[in-house]
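In this view, the complex is presented without one of its protein chains, the others remaining in place.
Read from first to last, the chains carry the letters A, B and C; within each, the first residue is number 1.
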Amino acid sequence: MTDAIDYQEIFREIVSGFTDADDRGDVAAYIPELGKIDPRKLGIHLTTVEQIHYSFGDSDEKFSIQSIAKVLSLTLALKILGKDIWTRVGVEPSGSAFNSLVQLEYEKGIPRNPFINAGAIVVCDILVSCLTDPKVELLEFIRETSGIPTIDYCSTVAESEKRMGFRNIALVNFMKDFGNIHNDADLVLDLYFHLCSIEMSCKEIVQAFLFLAADGINPVTKTTVINSQRSKRINSLMQMCGFYDEAGEFAFRVGLPGKSGVGGGIVAVHPGKFCIAVWSPKLNENGNSHKGMKVLEEVTTKTKFSIF
Amino acid sequence: MTDAIDYQEIFREIVSGFTDADDRGDVAAYIPELGKIDPRKLGIHLTTVEQIHYSFGDSDEKFSIQSIAKVLSLTLALKILGKDIWTRVGVEPSGSAFNSLVQLEYEKGIPRNPFINAGAIVVCDILVSCLTDPKVELLEFIRETSGIPTIDYCSTVAESEKRMGFRNIALVNFMKDFGNIHNDADLVLDLYFHLCSIEMSCKEIVQAFLFLAADGINPVTKTTVINSQRSKRINSLMQMCGFYDEAGEFAFRVGLPGKSGVGGGIVAVHPGKFCIAVWSPKLNENGNSHKGMKVLEEVTTKTKFSIF
Amino acid sequence: MTDAIDYQEIFREIVSGFTDADDRGDVAAYIPELGKIDPRKLGIHLTTVEQIHYSFGDSDEKFSIQSIAKVLSLTLALKILGKDIWTRVGVEPSGSAFNSLVQLEYEKGIPRNPFINAGAIVVCDILVSCLTDPKVELLEFIRETSGIPTIDYCSTVAESEKRMGFRNIALVNFMKDFGNIHNDADLVLDLYFHLCSIEMSCKEIVQAFLFLAADGINPVTKTTVINSQRSKRINSLMQMCGFYDEAGEFAFRVGLPGKSGVGGGIVAVHPGKFCIAVWSPKLNENGNSHKGMKVLEEVTTKTKFSIF
Partner (left out) sequence: MTDAIDYQEIFREIVSGFTDADDRGDVAAYIPELGKIDPRKLGIHLTTVEQIHYSFGDSDEKFSIQSIAKVLSLTLALKILGKDIWTRVGVEPSGSAFNSLVQLEYEKGIPRNPFINAGAIVVCDILVSCLTDPKVELLEFIRETSGIPTIDYCSTVAESEKRMGFRNIALVNFMKDFGNIHNDADLVLDLYFHLCSIEMSCKEIVQAFLFLAADGINPVTKTTVINSQRSKRINSLMQMCGFYDEAGEFAFRVGLPGKSGVGGGIVAVHPGKFCIAVWSPKLNENGNSHKGMKVLEEVTTKTKFSIF
């Protein structure tokens, strides 16, 4: 049914409707590599579960997907460890960033969910424990899941993040003190920083995340990435915790599970229907792509596909 | 379409599947009136937007709906004040209860969302400012919305809550110190405690909440309770913030927007399809009805109606 | 020995040394009565344990002693209840004001010390429990301790504080929720607000506090106010917790146990030697009298009487 909608036309309408007022926000600049990106970039890609593709603008250009990658590392950890993972990290939204540390202290080093930094670091620790060569095997998993063998880390970005990642070093050591990090802090962070450095285009992101719109099965490769129950768990986690301190606003405006990254990318999933990725580097005050949010909001408004 | 499903049969299956292991948790007992309830009570009621009714057990028996009522006061405040309400209360999940006070301090007396106690108290303050006789007019609104003229406060429960409500008195005064409560603290709390004391049956709750499944229009009375956009806002808020510290778990297990109360009631909405209410007084450690969660989980599993 | 020092001359030197730069800070204005005080007022009074008096300026003019009075209520509670009081309130400094609520939550409603608001309120609760007519008996105790029968509450100030005291109402109810307030919140706060409204001159304060310089015995009236051990306890508490978030700075600059109030008064004790009170209404950013701190610093510098 969904293929009856001309998303291509919808994208065109949305973008042509942008005014100067929409050209706001700032490109993330805490590491030099992100700051260099052309702020005018705009890419959109949507693929339905029936594998019909719609795209717009810079949808084939690779960018730093940053926190979007945390969904893929979680998928692998969940596949390996199953529900035991939830003894190490929670499934609840986290309140404001300010509270993250006091919350971590109060809850004895157990992060609230796998998408805040502390939680994604615990997921990396789990992968380091379970895999022989974590960096290589995680990349292989992402390549297989997406069916795209050229996906890769950007070591320049990973190194930059490592050099500036004092708060993340603090987090991993704080949790290690509570016994919730089992491996060497440097090893865990090396995996974490590489994870965040992955570069993909909107089209590639959609291909890698399409299994979440299809009960865990990648419709392209026909392989089961993860079982249906766990696919549902990941979607509900993206719904509740995917947008930092703007999860409630995103739920209202877009009404779909999704995940954003400071590189300006956002991926969203309509279970049973489609997966969509948008990229526009300028971020709003909550660290989410300003135009990316706008595009997704308009798509669900025009198609009436919000789950609410 | 939804009427094709025999919910009656599904309810029967679910309840007959309950084992001794499901008979756990404790009835809320912080006020005497709640502690006296027969813990074996179990009521379920579902009405589709086409107004087909399915019910089970004690679905016609009134009970204290407690925090479920916060959705109705919010609806009225939103109807009156529109989006200006969001300058007084946020739309984001709140993290753990422990953090509520430090969060309130850090965010200068602005509660995270209208369903935590502090937020529901601010909503009551707004109603006290806007209405001539808040207690009477709020009740009238709920009676009209539901089309049930017999819905009423329970003054015994309201008085009991007032006598024990030290933390709520602390909250209202703390926010008053920040300038986010504009009326006399006692007046605001009187409305708040009365709101929480409302008694309704599962069937009545469904009738009062059905507009949220039908874009803001009550299908029974054909009247517009609130516009479509605001109905969507309320649903997204219930999704993100309706279950205290178990919102993520509920999103995964049930996958529908909903709201629980310590009286053992839960209401959930499937936008475009139906509204369902369950009542079972024994609460799990997060203060949500143990069997209520279970029933809703099974309903969405068996009907595959989870939004994820 | 101490009588050999000409404090009168020292006071004159200090005050004549004040420059325009010292005329800074703001008079407390959160209640109208305090805001009306002439900011140029300056009073100093020192009495040695041998009862030699030295005074300067407006030392005979009564002003609102505010938090200075908390030492006197503590003295009475300690006299009545003995060390059992320490199960209800701690003896340690409290860190910044920001933390007071989270600390209170973390420590289950037990305030860190009897001089922060929460602690002084608990002390009032203890007095309400132990006394038949707390307001009358507390005043009598203060009159007896000082030997000054005219000391009195200022009901205008007490009423004003009550009208604006939302944070204190929050505190008392928050602690009541934890079970650390045993009486009606309004009764406790009525005593608390009256306590803070007491009006005394510098000379009268010194007379009331002189027992702390003399092992618990008022050298004027020769009566034992409290035993030597408890007098030492009160002095150590003033040393550690008497100056809000400036206790460390005061310890360094003045080096004597003391207590300040937002009315601009400060009392300090040199155990075995003297008691001194200063009054100057302009407060620094920590809520302590700017010139009051300066006078005390100079006195200890010039007399080399700092304990460090």
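Simple rule for what comes next: a residue touches a chain if its C-beta (ideal position, glycine included) is under 8 Å from a C-beta of that chain, and two chains touch if they have at least 3 such contacts.
Just so it is clear, the structure is predicted and the values come from calculations on it, not from any experiment.
Peer 1: Among the chains present in the display, which ones are touched by the chain that isn't there?
Peer 2: The chain that is not shown is in contact with A, C.
Peer 1: So which of A:Ile5, A:Ala28 or A:Leu171 would be touching the chain we can't see?
Peer 2: Of the candidates A:Ile5, A:Ala28 or A:Leu171, A:Leu171 is in touch with the missing chain.
Peer 1: Check each of C:Ser197, C:Asn235, C:Ser260 or C:Asn288 against the chain that is not shown and name the one that touches it.
Peer 2: C:Asn235
Peer 1: Write down which of C:His45, C:Lys70, C:Arg112 or C:Lys203 is the residue touching the left-out chain.
Peer 2: Reading the full complex, the residue touching the unseen chain is C:Arg112.
Peer 1: In the full complex, which of A:Ile44, A:Val102 or A:Val299 touches the chain missing from this view?
Peer 2: A:Val102
Peer 1: Spell out, residue by residue, where the missing chain touches chain A.
Peer 2: Considering the whole complex, chain A reaches the absent chain at 98, 101-102, 105, 166-167, 169-171, 173-174, 176-177, 185.
Peer 1: Given the full complex, what residues of chain C touch the hidden partner chain?
Peer 2: On the chain C side, contact with the omitted chain comes from 90-96, 98-99, 102-103, 106-107, 112-113, 232-233, 235-237, 239-241, 245-249, 251-252, 255, 257, 271, 306-308.
Convention: only the chains that are shown with their structure count from here on.
Peer 1: With centres defined by CA atoms only, which chain is the most remote from chain C?
Peer 2: Greatest centre separation from chain C goes to chain A.
Peer 1: Between chain B and chain C, tell me the centre distance in angstrom, where each centre is the average of that chain's C-alpha atoms.
Peer 2: Here the centre of chain C sits 48 Å away from the centre of chain B.
Peer 1: Compute the distance, rounded to whole Å, between the mean C-alpha positions of chain A and chain B.
Peer 2: 32
Peer 1: Show the residues in chain C shared as contacts by 2 or more other chains, in ascending order.
Peer 2: If we look for residues of chain C contacting two or more partner chains, we find 102.
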